[in-house]
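Quick one: this structure, given as structure tokens, is what I'll be asking you about.
The complex is shown incomplete by one protein chain, all other protein chains being positioned as in the whole.
Up next, subunit A:
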Amino acid sequence: MAKDVEAVPGEGFQTRDYQDPPPAPFIDGAELKKWSFYRAVIAEFVATLLFLYITVLTVIGYKIQSDTDAGGVDCGGVGILGIAWAFGGMIFILVYCTAGISGGHINPAVTFGLFLARKVSLPRALLYIIAQCLGAICGVGFVKAFQSSYYTRYGGGANSLADGYSTGTGLAAEIIGTFVLVYTVFSATDPKRSARDSHVPVLAPLPIGFAVFMVHLATIPITGTGINPARSFGAAVIYNKSKPWDDHWIFWVGPFIGAAIAAFYHQFVLRASGSKSLGSFRSAANV
């Protein structure tokens, strides 16, 4: 594989075999006139719709089959492990499908993190988040439409704090969980990383799906695992009970803080772009 190393004027490191893309403009009016922009928004909507439909249906199905008071059996259904797989596996599939179209965010926290890292513009970030929330509402709406009484009886797949956990614990769990996810997204989409992998981004969606899977294993007992504000929002809207709404702020504040920390960690510690712009720590040209 021959690599064309372009001599870019002003480029400080000629030995690098990758180029960081230029920062996305804060407001880019031109992209509003392109079909690819609206195609990306549609892709995010459909992906989030499918994500919520599959995952919430898995949750409700598990609760139906394991409810021993209503004809279910002990250890019935796919289990908590199966629910975690549903979330992680669906993210893997959908990121794989939409990565080339919209970047495969499917999560307002991911969009927010990438916006902070200047990889998406403000209008794009806002419209992605709106599309994701609408898609989430429609996805959970499908679940309710298919089994309304079961849906209402078994908690609607909504996120809320479990008994025995404080608000601070729930918030912190959401922060760390989202940090893991967004940090993995940054690593998977890092142009320097792509260069090391010989520019073959074949497996980028797999660790992202696994990160979601792992965080669900750890956090389901605490909050049912949000780490995706659209997921929490869609379930809260359709279920529409007071407890999910009371706790709902945790599932926006936590993920957004986690995404911000991940963006900071990746951009300023791992990629050291702040230090590079200051011209320090440049003793090794290949850093």
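As a working rule, contacts are C-beta pairs under 8 Å (C-beta built on N, C-alpha and C of every residue); 3 or more make two chains touch, one makes a residue touch a chain; residues count from 1.
Rule of thumb we're sticking to: contacts and distances are computed from a predicted model.
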Absent chain [UniProt protein name; select from "Trafficking protein particle complex subunit", "General transcription factor IIH subunit", "LSM complex subunit LSm2" or "Aquaporin PIP2-7"]: "Aquaporin PIP2-7"
Residue among A:N107, A:N159, A:T184 or A:Q267 that touches the chain left out of view: A:T184
Positions on subunit A contacted by the hidden chain, ascending: 1-2, 66, 74-75, 79-81, 84, 164-165, 169, 172-173, 176, 179-180, 183-184, 187-188, 190, 192-193, 196-198, 200, 202-203, 206-207, 210-211, 213-215, 217-222, 265, 269-270, 272, 275, 281, 283-284, 287
